[in-house]
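Encoded as structure tokens, here's the structure I'll be asking about.
Excluded from the complex is one protein chain; the other protein chains are retained at their positions.
Order of writing sets the chain letters: A, B, C, D and E. Residues in each chain are counted from 1.
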Amino acid sequence: MRPSGRQTDQLREVTLQRHFTKHAEGSVLVSFGDTQVICTASVDSGVPRFMKGEGRGWVTAEYGMLPRATGSRNQREAARGKQTGRTVEIGRLIGRSLRAAIDMELLGENTVTIDCDVIQADGGTRTASITGAFVALSDAINGMLAEGTLKKNPIKHNVAAVSVGIWQDTAVLDLDYAEDSTAETDLNVVLASNGGFVEIQGTAEGEPFMPDQLKAMLDLAEKGGRDLFEIQNRALTEA
Amino acid sequence: MRPSGRQTDQLREVTLQRHFTKHAEGSVLVSFGDTQVICTASVDSGVPRFMKGEGRGWVTAEYGMLPRATGSRNQREAARGKQTGRTVEIGRLIGRSLRAAIDMELLGENTVTIDCDVIQADGGTRTASITGAFVALSDAINGMLAEGTLKKNPIKHNVAAVSVGIWQDTAVLDLDYAEDSTAETDLNVVLASNGGFVEIQGTAEGEPFMPDQLKAMLDLAEKGGRDLFEIQNRALTEA
Amino acid sequence: MRPSGRQTDQLREVTLQRHFTKHAEGSVLVSFGDTQVICTASVDSGVPRFMKGEGRGWVTAEYGMLPRATGSRNQREAARGKQTGRTVEIGRLIGRSLRAAIDMELLGENTVTIDCDVIQADGGTRTASITGAFVALSDAINGMLAEGTLKKNPIKHNVAAVSVGIWQDTAVLDLDYAEDSTAETDLNVVLASNGGFVEIQGTAEGEPFMPDQLKAMLDLAEKGGRDLFEIQNRALTEA
Amino acid sequence: MRPSGRQTDQLREVTLQRHFTKHAEGSVLVSFGDTQVICTASVDSGVPRFMKGEGRGWVTAEYGMLPRATGSRNQREAARGKQTGRTVEIGRLIGRSLRAAIDMELLGENTVTIDCDVIQADGGTRTASITGAFVALSDAINGMLAEGTLKKNPIKHNVAAVSVGIWQDTAVLDLDYAEDSTAETDLNVVLASNGGFVEIQGTAEGEPFMPDQLKAMLDLAEKGGRDLFEIQNRALTEA
Amino acid sequence: MRPSGRQTDQLREVTLQRHFTKHAEGSVLVSFGDTQVICTASVDSGVPRFMKGEGRGWVTAEYGMLPRATGSRNQREAARGKQTGRTVEIGRLIGRSLRAAIDMELLGENTVTIDCDVIQADGGTRTASITGAFVALSDAINGMLAEGTLKKNPIKHNVAAVSVGIWQDTAVLDLDYAEDSTAETDLNVVLASNGGFVEIQGTAEGEPFMPDQLKAMLDLAEKGGRDLFEIQNRALTEA
Partner (left out) sequence: MRPSGRQTDQLREVTLQRHFTKHAEGSVLVSFGDTQVICTASVDSGVPRFMKGEGRGWVTAEYGMLPRATGSRNQREAARGKQTGRTVEIGRLIGRSLRAAIDMELLGENTVTIDCDVIQADGGTRTASITGAFVALSDAINGMLAEGTLKKNPIKHNVAAVSVGIWQDTAVLDLDYAEDSTAETDLNVVLASNGGFVEIQGTAEGEPFMPDQLKAMLDLAEKGGRDLFEIQNRALTEA
């Protein structure tokens, strides 16, 4: 029995509130249960110097967490003058995941910068970030199409992410903090709506995980991915 | 005629949403019109080393802004490895302002850290931060009283802040971005509910401001302060 | 009775030694009693990138303090790799104050960088810095006029600064360290010689200050400003 | 046909030169073909502050690359004052991987710090680092056992790592730079000699990879892991 | 003929103004011609952690230069967040030089920190710094003796420094900027009043210097050292 009473293959309640702030070209408040992340997409014409003149676009991402998004306060990274390894690593993961959704030729020499800022953390902040960021990115892309900056939609397929893990010897979907902090294995899976995998990152916290456990987790992840694509699509078709 | 259609002595709509996030001892989403700031208060027993053993408490604050809180994206300070001068200066102002509200002997050797993170900016982020932070601080203090950490309430009076300025030769209250970016003079005033001033910071953007203009601005600030104290008190008496 | 035996409206002895060092276009050793600051003005043709092509000039300032300018040694900021919030804040204040003295169109696309380095501190380092920096800036501007870089004098009026405060319930002018460290309220006022205010920054260290106290302090500041403009002008007319 | 002429399931030549430098408790030069990494293990009594008094040990790792380990020179991270995100991420991966090999209770309150410094890079630096670091860690542990610091061997099983990928639509083992830079998918797998997985990190560089491709890569990884454990064990039994 | 008209073995005018600022335990304004450096000595009881309990003292030094001490403005190191290699190197040289003057057992567990801040540069800032710092250190030590912190004088001998060089094929003493910037060889020599050398640092800017040139320079340095010890002693015997 999971702490939240959920089934092993059941996501937390996932909500995607578009147009959450007014300035960004895409702005989404995503929640996976009590985990809440503001995802914004900012569009700039031009690309980083090393890519100039190739006719291809760029998508990059940064991740942050408000100091008191967690049970005890973390030092503010800007005040400390340095991002933690974890922060840098998650920002890089989000960027790679979203780049997999985009045909860079069709994006042309434009850059979309994604910011994912966690305002409340309860496990799964990176998977919520990727899932919400895809919707913010879609809104930004749709704006570029509407205003004629882009002629053709560069989005190849949805991208969403979910965590799976081995908790009390059982494979479970979408771990919350209570599960995550006691799980034996934690696997973050980024999926594409064409049925493929974009990223897989799994870590055995204690004992190594066995091939059959890996298979059970991957099956759950695929199920979770299908649910998330549906939630994304529903949100994107709302006015 | 102000861009927003407001009277010269009229605040924007001010809202204070308490318990906005779940982990912090005090958590308030404050909005002054389209300016929105998450203010959290975090309680720690103990004080910084240089104050140990004196039996007095400490209140400190930090300020931040999400990269896309503004019309164009600002570089993330944590990624850049350095806070801007403006960020540091506002954090220091918020801390001084809130310390003026507290009897440090009654707080005992406890530290309250205030974080003000702007999620949407439309002028007046520092005044909104101070006004909202006072409510977050009050919630944290009330929690300490409820659980017996504090015996007596250390809050001496409310503290709130408002901007006034000279815009098109007229003194106006609570400038939004459209006014702020074209104002001749900008004065931020932090007030106490006992009728006194806690901080005054005024800057002539172009021509120096004259003594009679200063008087007109200070009168408006006192009026704005009275309005804000009422809004704070109403929010604090809600369940 | 003030520790120094001064009247409540009496400045410390203020001296302005021009041409203090030989390389800078303007170089002034200013002293407000025992507070001593080296102010230099450095002229560069060109302006920061974001201002290019607008035909306007720029004035910026930085502040520093020698490690042993004070009673006990402070860590060297260059060694520590970071300026304190106070340092950054004062540098920004000096820059804003001096920009208010200059017609940027007449300065043309030139930049003047002001450096204020405190070699001995006894209260009022920021007000001494601004007062001395105006003279260094004037010398630099006069040099640009003499060599024909500028056709018309861009200086609109003098700028000087003075602190006022409430010390032992009395409003006093130009606080030294002994007063400053025990004052209830400290107000730094930057004045223009046309009778206007450029900056006002006041902080209640303990109790909020009342409107009548504010009025008394502002009156003293205006008196102090008149004295300082006279001292500046006298220095500038010396050979 | 692979650029190196290898079979799809064939490792590059892997060598492990123990006692490569004289000061470290464990010191191994590992090569996977032309990729060469110096792995050292340094033993300290005591653990980081947050773990004190729990009777458990700690293993941590850092990664670096000489500026000219690669085809063109990279800026020295120490001179730049900042590690890249990639560097931090790999250091964290190495640390997690090795911690999975150790029973921290049996290690007692001792810390082993692993340094992996790449002197020549040709693809697979992180997998070579983990594979070599395990041998350096083993030497350090054996030294602690020999001198009586440890009573019982805390090593639970071997840990080694290998990359697999989809290159020209085929799953291949242990990609060198020529393959890695053109692979469609890159999967780094850290394996334990008990048959389990410690870490899985896979990224689709272009198109998402399909479940059957993932299965083919995981099978190759298990084969490569068995080969590496044998090579490690052979090295460790040499005098 | 030297630009300044000096003899080859002639120092610039050297002055040592003691008690230059009021807070430091030793404070000297040293000038070697137009080169001017403020040298302060700050006394703290206690020593750095790695020396605790050994009963020995410590002397350390830092060096800095005001941004406009030179012909064109240098970026402020504190603002840049990093000291240049040259700054760090000179600070270390000053520290080593002064430590050679002191019997650390007799200094006891006290630390003297020397700050040398160049306010005007015209060549030879490091040699002026060392020569002036010795006098500031002496004043600080004499203060410790006077107040009974020290029982016995830990100063073993004077330390002073001078530059020599090959300028237009001739060995010259105490190069000013005009000579230094065109010299073929520059040798900084730190001397002790017992006739020994404390530090020798020589660099061939263009062609290597020959053994006979080295001998000529060392002879000049010894002559310069004798002159400087006399100037130091004369300054130290003034009231």
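The rule is simple: contacts are C-beta pairs under 8 Å (C-beta built on N, C-alpha and C of every residue); 3 or more make two chains touch, one makes a residue touch a chain.
These numbers come from a predicted model, not from an experiment.
Trainee: Going by the stated contact criterion, tell me the shown chains that border the hidden chain.
Mentor: In the entire complex, chains touched by the missing one are D, E.
Trainee: Consider the whole complex, including the chain that is not shown, and state which of E:Ala100, E:Leu145 or E:Leu236 touches that chain.
Mentor: Selected residue, touching the omitted chain: E:Ala100.
Trainee: Which of these touches the unseen chain: D:Gln83, D:Asn110, D:Gln201 or D:Gln232?
Mentor: Checking the options D:Gln83, D:Asn110, D:Gln201 or D:Gln232, the one contacting the hidden chain is D:Gln83.
Trainee: Touching the missing chain, which residues of subunit E?
Mentor: Contact residues on subunit E toward the absent chain are 82, 85-86, 88-89, 91-92, 96, 100, 157, 187, 191-192, 194-204, 206-211, 214, 218, 222.
Trainee: Please identify, in ascending order, the residues of subunit D that touch the omitted chain?
Mentor: Here the touching residues of subunit D are 21-24, 27, 34, 36, 38, 40, 42, 44, 62, 64, 66-73, 76-83, 87, 113, 115, 117, 119-121.
Quick note on the criterion: only the chains that are shown with their structure count from here on.
Trainee: Can you list every chain that touches subunit D and also touches subunit E?
Mentor: none
Trainee: Between subunit B and subunit D, what distance separates the C-alpha centroids? Give it in angstrom.
Mentor: 50
Trainee: Calculate how many whole Å lie between the centre of subunit A and the centre of subunit E, each centre taken as the average of the chain's C-alpha atoms.
Mentor: About 59 Å separates the centre of subunit A from that of subunit E.
Trainee: Mind pulling the subunit C residues that touch 2 or more other chains?
Mentor: 82
Trainee: So how do the chains connect up here, line, ring, star, complete, or something else (other)?
Mentor: line
Trainee: Judged by the touch rule stated earlier, which pairs of chains are there in contact?
Mentor: Here the touching pairs of chains are A-B, A-D, B-C, C-E.
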